[in-house]
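Take a look at chain A:
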Amino acid sequence: MSALARWFGYLRSQADALAERWHVPLLVNDFLAWLAAGIFLLALITVVSLAAIYLERKISGYIQSRLGPVRAGPVGLFQTVLDALKLLQKEDIVPAAADWRLHLLGPVLFLVTTLMMFAVVPWDRGVNVARWLDLEIGLLYVVAVSGIGVIGIVAGGWGSNNKWSLLGALRGAAQLISYEIPFLLAALCVVLQAGTLSLSSIVEQQQAFVTEWFLWRPALWLAVAIFIIAGVAEVNRVPFDIPEAESELVAGFHTEYTGMKFALFFLGEYGHLYVVGLLFAVLFAGGWASPLGGSSLPFEGFVWLNVKAWAFVIAAMWIRWTLPRLRVDQLMEFAWKILIPAGFLAVLIVSLALM
Partner candidate 1 sequence: MTEEQEAIAQAARDLLGEALLSASVDAGGALVLEVRAERTLDLLEMLRAAVQPPVSRLADLHGLDDGQALAVVYHLFRPGEAFEVTVKAVTPRQRPCVPSVMRLWKGAWWPEREVMEMYGIEVVGHPDPRKLLLPDDWQGYPLRKDYVYPLDHPYLQPNPIHENPFVAGGGQGADTES
Partner candidate 2 sequence: MSLAGLRTEQLAINMGPQHPSTHGVLRLILTLDGETVVDCDPVIGYLHSSLEKIGERKTYKQFTTYTDRFDYLNALGNNLVYVQAVERLLGVQVPPRCQHIRVIMAELNRIASHLVYFAALGVDVGATTVFLYAFREREAIVNLLEHATGQRLLYNYLRIGGLRNDLPPDFLDGLREFLSYFPARLEEYNNLLTRNRIFRARMEGLGVLPPDKAIEYGCTGPVLRGSGVAWDIRKIEGYAAYPEYDFDVPVQPYGDAMSRHLVRVEELRQSVAILRQAVEKLPSGPIRAEGVPRVIKPPPGEVFERVESPRGELGCYIVSDGTERPMRLRWRAPSFYNLQALREMVRGHLVADVVAILASIDIVLGDVDR
């Protein structure tokens, strides 16, 4: 009981710190603070996914010299909201011979692991939703949780009772697992540079724009390149989108999904893309630090973090609509024969630079 009280006390003090930081009135009680944090995360991922899907359609439209959504609201802003509403009211069809528990587990696990990754991201100075969970190992936590997300894909593929879905899911799993290693190696370079696994500490070390951002350190440039490539591969985007696009010409592991479950896969995918963008901002670009010097306005750190994360997301979309797709064996070859040795090389370079 006392441990729980200590927990809540700590959360209350965090909520107070947040309120003080953002100059808002104190929240009423601890439960509301806890609830607010949860609602904030859920709302964030929903808004982020909807915004990301809308941006994707508009950006792809403009790259392809067409307009994208224009009819639903001014410049088509309500398009994804209406699409989400449409998906909500669709019939949920589970194949008769499929395992309905696995069929349900797939998208749920996929989305939940993405949400879990949001928990450790430092949104602003002193504002960290899961500070009380002792996330001195924040970075390790993120990579571990994204590994669990792979189970969601395999569950989805197996639970569809469809040979093509299963093959697509297994290929997706192979791709995700293979590209986690260079992802982790690139993040490891940052850990070596910063000396800590805690994400908020990493951001604390990158406060000044020109001198302290890890993005500008030459020793880390290989790590930056590997992080970007492995990050795009982790989110199943072209040029690495074998699991969902081609996969022997059928639609891949989410063939047999309809309605809200399909929407959950989509939310999870775009949420994951946003999380990788946030990680890029946190690890290399100073997180919530403003490039213009010290930040004093409320919400300013949050805004800067999002600017950097969305820059990464838009760049990923740009890449998607430009490049063709790698074949599955070329993709695996690229991961194991090129990226992983490059990752080890990057770690070596950073270690040497730090000596």
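Quick note on the criterion: a residue touches a chain if its C-beta (ideal position, glycine included) is under 8 Å from a C-beta of that chain, and two chains touch if they have at least 3 such contacts; residues count from 1.
Picked so that all candidates are chains of the complex that A comes from, given by their letters.
As the structure is a prediction and not an experimental result, all values here were calculated from the model.
As listed, 1 or 2 are all part of this complex, and the one touching chain A is 2. Taken together, the chain A residues at the contact with candidate 2 in this complex read 60, 63-66, 238-239, 241, 245-246, 248-251, 321-330.
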